[in-house]
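Attaching a single structure in structure tokens format; questions to follow.
Every protein chain of the complex appears in place save one, which is left out.
As written, the chain order gives the labels A, B and C, with residue 1 at the start of each chain.
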Amino acid sequence: MNRREPLGIAVIGTGRMGADHVRRIDRVISGARVAAVVDIDGERAKAVAAGVDGCTAHTDAAEAMASDAVDAVLIASSGPAHEEALLAAFARDLPVLCEKPLTPDAASALRVVEAEQALGHRRVQVGFMRRYDTEYVRLKALLGSGQLGRPLMLHNRHRNVASPPFFTSSMLISDSVAHEVDATRWLLGHEITAVTVLRPAPSAGAPDGLRDPQFVVLETDGGALSDVEIFVNCGFGYQVQAEAVCERGTARIGDGHQLVTNMAGRWGGTIAQDWTERFAQAYDDEVRAWVDATRRGEVTGPSTWDGYAAAAVCEAGVRAMEEGGRVRVDLAQRPPLYA
Amino acid sequence: MNRREPLGIAVIGTGRMGADHVRRIDRVISGARVAAVVDIDGERAKAVAAGVDGCTAHTDAAEAMASDAVDAVLIASSGPAHEEALLAAFARDLPVLCEKPLTPDAASALRVVEAEQALGHRRVQVGFMRRYDTEYVRLKALLGSGQLGRPLMLHNRHRNVASPPFFTSSMLISDSVAHEVDATRWLLGHEITAVTVLRPAPSAGAPDGLRDPQFVVLETDGGALSDVEIFVNCGFGYQVQAEAVCERGTARIGDGHQLVTNMAGRWGGTIAQDWTERFAQAYDDEVRAWVDATRRGEVTGPSTWDGYAAAAVCEAGVRAMEEGGRVRVDLAQRPPLYA
Amino acid sequence: MNRREPLGIAVIGTGRMGADHVRRIDRVISGARVAAVVDIDGERAKAVAAGVDGCTAHTDAAEAMASDAVDAVLIASSGPAHEEALLAAFARDLPVLCEKPLTPDAASALRVVEAEQALGHRRVQVGFMRRYDTEYVRLKALLGSGQLGRPLMLHNRHRNVASPPFFTSSMLISDSVAHEVDATRWLLGHEITAVTVLRPAPSAGAPDGLRDPQFVVLETDGGALSDVEIFVNCGFGYQVQAEAVCERGTARIGDGHQLVTNMAGRWGGTIAQDWTERFAQAYDDEVRAWVDATRRGEVTGPSTWDGYAAAAVCEAGVRAMEEGGRVRVDLAQRPPLYA
Partner (left out) sequence: MNRREPLGIAVIGTGRMGADHVRRIDRVISGARVAAVVDIDGERAKAVAAGVDGCTAHTDAAEAMASDAVDAVLIASSGPAHEEALLAAFARDLPVLCEKPLTPDAASALRVVEAEQALGHRRVQVGFMRRYDTEYVRLKALLGSGQLGRPLMLHNRHRNVASPPFFTSSMLISDSVAHEVDATRWLLGHEITAVTVLRPAPSAGAPDGLRDPQFVVLETDGGALSDVEIFVNCGFGYQVQAEAVCERGTARIGDGHQLVTNMAGRWGGTIAQDWTERFAQAYDDEVRAWVDATRRGEVTGPSTWDGYAAAAVCEAGVRAMEEGGRVRVDLAQRPPLYA
């Protein structure tokens, strides 16, 4: 049974990522509201709560979860704080969206696995958000369809413009390649059995002492290889690319061209079959813009004048089509209201 | 001042387009709710209203607009019904999102323009939704930046797989090219002064008697040309493409590659600079999937097991990076809960 | 029966184009040699002839054609000089490659047609060299295959960085669009029945008084339309593009991606099936580089050292493949000869 009232969410952690989730739940996502925010920095929590209707501010996660207004928990605090927050949510049997990493190391992660098992049902969705990216979703669907045969290799590229000051050589693996670790497991449906890391001489563009780039090869229990170029100071842009090499073809994402395949003597992609696919986002953005402007008491976007001008041009166009030749368009005087 | 309560919207017309807008407002867009639906077919209106919490069904638009729960109106009925609904909304000074066309002909459209002027302020946003498409928005921004110089020509392609049974030769202009008419006016900031339509021999794939494809050339008061290939039975897919040819370069959209420019001896596009740009949609979809599943009482997506496995692989990876060579990954036994 | 001796060619006109043809016949094309060059500027003719073994210089075309060493004629003089040279070649029944235009106007061109008819057999190949471009050849083959159905429209783009000082508005048609006129006739196999020219306001980048760009629409006796954007001062590069829109799909060339089609829900191109296709040019260039260097008394390109180093690495690679793990490569000392 679907509940009808909006879901009341407690957001734990109001740093960059947490604040972005607050904005998303408040302004973008239908069916949910931010009921509480939690931060060890109480002032920051209060500042964020002040921008959201009916949102309370807390410094203690368990206290926030105790509120009747809280139906679910989004954990966006720093990694070492995750375990405690997860266990607190388990204590109240609340559903959790937990930003990656689940916890910073395998031992603590295994403790969380065991705690959830003790509950007897799943409560946690981990924030491996690539599984929700349109291109990854299409790649996964194509691999699952069997059209290309069994996957043999996965070539991954992960490039950032520049790493933040606190970034260490280990974090290239545990923070960045962590995404490809999950993507490899998810796309192939294999577990990873071994890891090799090769290191070219560091780029002159990398901070002193940082081993950047690195080249990682993952082996899986399904006999596949997944190689990852991780380069967090590439300077030119943010790029996440993957090419699955299968028995009968390859499929590549991340070139900004959706999904490009090599198959049976041809390279290329699919063409949308109608406007619901091609312009889905435009329709959402159009209505969102109208709702947002209306709530602000404004009117924006194409005006009745634009509607009139289109009608006048189309009338002339129909005549030109029927009669041949060039047809002049005569518009009324444009009123100042639409200047 | 922003209002805090969700906007109550009356949706007029519950055909394919209207029903899609109801779904959008109910399930996708934050800050609004469907307060009323209107259809001359009362049963259809009731069926749609039944699926939305607190939504009333009506056969009369004015009656719906009279409800206190209605703050704004979305008109998605057939074109000939628009004028009456618009005037009813003006009578109550309600904000309107009106699907294209504003009205079916220039004379009635001009009456709406005059009625809105009589109100003394804009109330209508017309549904030219291409203005909200990411690629069109980027093209408009690039033209506005002046980087390419003044636009001289616009080449447009508009292709549908097949036209519906009721489609006439005139509708290729008034229904399809209408989009390019608005896009031309909006992108260039010019009014259109003349129209020429050229017609090749119809495609064998077009229904008997339909003049498809057609080739339309629009001239503007800014001295630009905008040509449109309209081909509504192309058979292979839905494609909307535009290339602006300017004094110092060209820019093309609709190849599925965002915005590709020719400029100063180079062709190409831009690379995202960080994950907020590249994965914006993935974050929205991730949280939306979690909210929707939670409201259904389900848990989906990456599990704590996935979080644990990633942590275990990353630990091995960090060792491989530090020590060199190949490092085995040893996972715990996978619990049945995550099978 | 094939002749075995090289063909002796008289090149008429030694300007930029003529001199380039002399180089081509002398250095690139097998089976022919430049036997004579002709230019009204006798000094220029002599200078060109001096660089070619056994080549004579002339100021009179008929005199050159009278030589026993001349088997065929390549006309690369200015357009107005073509008719006289063609008739002189006809007088001796010599095969001719005549640069475009055949002659500068329709009346003189018709006289040449009639003169060749009087000979009773074809003697002339006109220099519409797009018919020999790989991409155009592939597009022609695809259209001929019938896979896409009947062609309905052809969209052409023809852009130059900048026009030479002597270029007039008429020359955009007679000099530049002339290529698309032939390409349209050849690709479609239709004759052209009508021409319309539309002109946007000239680009600020065009020389004063030059109507640049122009937009030309050709109609054919097969019911097709061919539109041409001609823009000879586009500033950014040289681009020649064409898209054929057919009943069941479209095919585009000139994006530097060989031939890209839209067909049955997919866009894309073909993949080479073996190295003879992918590396044909590389093999030709490799042997040409070796022959040229050897004739100069030099040795260039990959050395025996390169051959040895590859062998040593491959030996290590085979061991690494068979034994697993990382295998060091031990090279001999590199001799100074290969420094």
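Note that a residue touches a chain if its C-beta (ideal position, glycine included) is under 8 Å from a C-beta of that chain, and two chains touch if they have at least 3 such contacts.
Quick caveat, the model's predicted, so the values are computed rather than measured.
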**Request:** Among C:K46, C:K100, C:R138 or C:R266, choose the residue that contacts the chain missing from this document, as touch is defined above.
**Result:** C:K100
**Message:** Using the document's definition of touch, tell me which of A:A35, A:L172, A:M263 or A:M321 contacts the absent chain.
**Reply:** A:M263
**Asked** List the subunit B residues touching the unshown chain?
**Response** 260, 262, 265-271, 273
**Prompt:** For subunit A, which residues reach the chain that was dropped from this view?
**Reply:** 149-150, 152-153, 155, 196, 198, 200-201, 203-205, 213, 215, 217, 219, 222-225, 227, 229, 231, 234-237, 239, 245, 247-250, 256, 262-267
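We adopt the following convention: only the chains that are shown with their structure count from here on.
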**Chain at maximum distance from subunit A, centres defined as averaged CA atoms** = C
**Prompt:** Between subunit B and subunit C, what is the gap in Å from one C-alpha centre to the other?
**Reply:** 44
**Message:** Rounded to a whole Å, what is the gap between the Cα centroids of subunit A and subunit C?
**Reply:** 49
**Item:** Two or more partner chains touched - positions in subunit C
**Value:** 262, 265-267
